[in-house]
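Input: a single structure, listed below in structure tokens.
Of the protein chains in this complex, one is absent; all others appear in place.
Each chain carries a letter (A and B) given by its place in the written order, and its residues are counted from 1.
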Amino acid sequence: MAATRIDCDIHPAVGGTRTTLLPYLDDHWKEQVVSRAIDGLDLTSYPPDMPLSGRADWRPAKGKPGSDLEMVQRGAFDQLGSSHAICNVLYGAQAVYDPYMAAAFCKAINDWIAAEWLSRDKRLRASIVVPLQAPDLAIEEIERRADDNRFVSVLVLAQGETLLGRRHFWPVWQAAEKHRLPIAIHAGSEYRAAPSSVGWPSYRYEYYLAEAQAFQAQVLSLIYEGVFVKFPTLKVVLMESGVSWLPAFMWRANKTWRGVRVEVPWVDREPASIMRDHIRLTTQPFDSPPDAKGVAEIIDMIGSDKMFLFSSDYPHWQFDGDDAIPPHLPESLVARMCEDNPLETFPRLKLAA
Amino acid sequence: MSDVIDRPALEQEASAKSRLRIIDCDIHPSLHSRADLYPFLSKRWQEHLKTYGDHLRTPYIGTTPYPRSSPLIARRDAWPPTGGPPGSDLGFMRQQHLDPLDIEFGLLQVLDLFIFSQQNLDFGAAIQRAVNEWQLANWTSREPRLKASILVGQDDTQAAIAEIERCAKIGQYVQINVSPRANEPLGRHRYWPIYARCEELGLPLGIHVGGYGGHAPTGSGWPSYYAEEHQSNAHSMAATLTSFVIEGVPERFPKLKIVFIEGGFGWISSTMWRMDQHFERFRSEVPHLKRRPSEYVREHFWFTTQPIDEPDEARHLRALIEWVGVDRLLFSSDYPHWDFDDPRFAFKTPLTEAERAKIFNGNARALYKL
Partner (left out) sequence: MTRHIVARTTEIPPGGNKVVGVDGRDIVVFHVNGEYFALLNRCPHAGAPLDKAACVARLTSPEPGIYQRSQVGELLRCAWHGWEFDMRTGQSWFDPKRVKVRTYPVVIEDGETLAKGPYVAETFPVHIEDSYVIVEI
């Protein structure tokens, strides 16, 4: 592998709680899971058989897309040309209501990914899956993984019970900042309430579109609650969020802040400026304008080439063919987003695994 | 960025003022007090209004849940000298807004009592009728430049249609309004009888931001700050647009014209790109859609311009306008609210004469048949 190309978002799949995760549960949870048939935690956000969840050529003959390590290696590394990849497991342990079950399942996922993926391929890294339902238990899980340099970020879903900027979560961000772990907010919902301010969508397509607004609301929450004042070295990565909505979102935030600043005086500079320093976005999907001129304008409007992180979103079907780079991105940006930006955003990538 | 202004005021007014007569697609008249509605309510409902009052899915009786930037959401200079809240005095509205800005037509949007979200549906039906009558009696019959809208609570479809029929017979309303923050996303089938009626009557459907539909302003619960909640209006509009398109409302009602009011227009192009980007992946879920989503947007939807976006570079605003399309835009001021757009200053990017004519007058004139 000649050049460094870090894929910041791939999705190994958990086959099932009673199968994949069972070896990583303690005796109590083993018994609960087996005797009560507790399983099937694939999120409503990503039914495994729907087209988006797995590109046709990335679906194994048996099992869910992303469940077969060799297939993932062939796809993400051989076919798409990455040198490293960050694993973000979307199995719904984070959405479990019982906080202790959530904690046990999150721990199991992290143990599983370490044992069966990270240990088998030195090119792989992972985000720590945490039970945000109980912030103290989430911190325990972070501390548990802190010395394992193969864990490079903390994974949370884009839609949960409480906005991520709220004080409720600050101790978790403090722990993440301490261990130089950015927060990776990934598309997906815990479905505690309607995944949109206007109610429950009828279609998965409609739901998926609404995720863009979910990310925007989270960014506003993090900024206005002062998370970046409290934790000045914390970075937040938006994963599978779409990118092209960013400029107009920045302008509206700046416009609002200028008039309503007195409500949040600890926000001492324009929200867009804070975003350029603290927020990063993976590039699949980009939701590109249809022509090169439009893409160039979006990049110009965003005003920072540090914000972009290369990703394939493997095995989700975001593009056809072997090129995961969205169309019409300038060469200089592509170089940055494949190597420099990921290394800067995930500092633990540089540490010996 | 604007620099220091130090020219004498009069010279500036003359040079900045548009020669074009303006159609303002969003003006908010307000009740002097709730007693203004008594002439249009039976005794029973007058009593109810006085005693039980509103029943909305929000914590407070007397105020919006998120405290606004200024009293009653208004410009501080918009309080009429005769007394009463901003927007309550026609004479002052003429003097401060309609006359100096040479407004040819102003389309009214009544937010008092938020009729769209009243939980007591019979009360909601009574006050929506009262508000629709009040618009004519107190405003449009006294001021020919002002135009009324038929406001209906979308979640009681039967009562909504009855009110639409009543008002349509009178013939003095230019559109039918529902709220984007309804019990369900507006594209849902349960609301289609309303859209069928709109299409048959040839009246545009207006969607003004706001509402207490029982959902938080975000999919992750309640934000702490007005700064967040204010921006969530744009999010609700984007979600509503996708609901209309994905559910197939423009496909099913091809003559229906839908206007998004007070959402601004910055979010529209990226929403269209996103819908188009993912259309192939989800196509099998929505076989009722015969065209690309952005095509539906370009033919069936209009957007009022306020609050206009303010990028640092004027050319970026220009790009935004071109992406949405000049034909889709309708000027609005949102008078007398604090974040109102003054037509003389809001567009900080050059427009051709033809573009100005469309955005400030022609598009609305054609759409509303003024």
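Note that contacts are C-beta pairs under 8 Å (C-beta built on N, C-alpha and C of every residue); 3 or more make two chains touch, one makes a residue touch a chain.
Note that the coordinates shown come from a computational prediction; the quantities given were computed from them, not determined experimentally.
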(message) Using the touch definition from the top, which of B:R34, B:R292, B:R344 or B:R365 touches the missing chain?
(response) B:R344
(message) Just to verify: which one of A:H28, A:R258 or A:K293 makes contact with the chain not shown?
(response) A:R258
(message) One chain isn't shown here. Among A:R123, A:R144 or A:K230, which residue touches it?
(response) A:K230
(message) Suppose we count only contacts with the excluded chain; which residues of chain A make the list?
(response) 167, 225-226, 229-230, 257-262, 265-266, 268, 270
(message) List every residue of chain B that touches the chain not included in the displayed model.
(response) 1-6, 8-12, 69-70, 75-77, 338-342, 344-346
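Definition applied: only the chains that are shown with their structure count from here on.
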(message) Just the number, please: Cα centre separation of chain A and chain B in whole Å.
(response) 36
(message) Under the stated contact criterion, what part of chain B meets chain A in this complex?
(response) 69, 180-188, 213-228, 230-232, 234-236, 238-240, 242-243, 246-247, 264, 266-267, 269-271, 273-279, 281-282, 284-286, 307, 309-311, 316, 319-320, 323, 338-339
(message) Quick check on the complex: what are the chain A residues that touch chain B?
(response) 50-52, 158-166, 189, 192-206, 208-210, 212-214, 216-218, 220-221, 224-225, 242, 244-245, 247-249, 251-257, 259-260, 263-264, 285-290, 294, 297, 300-301, 317
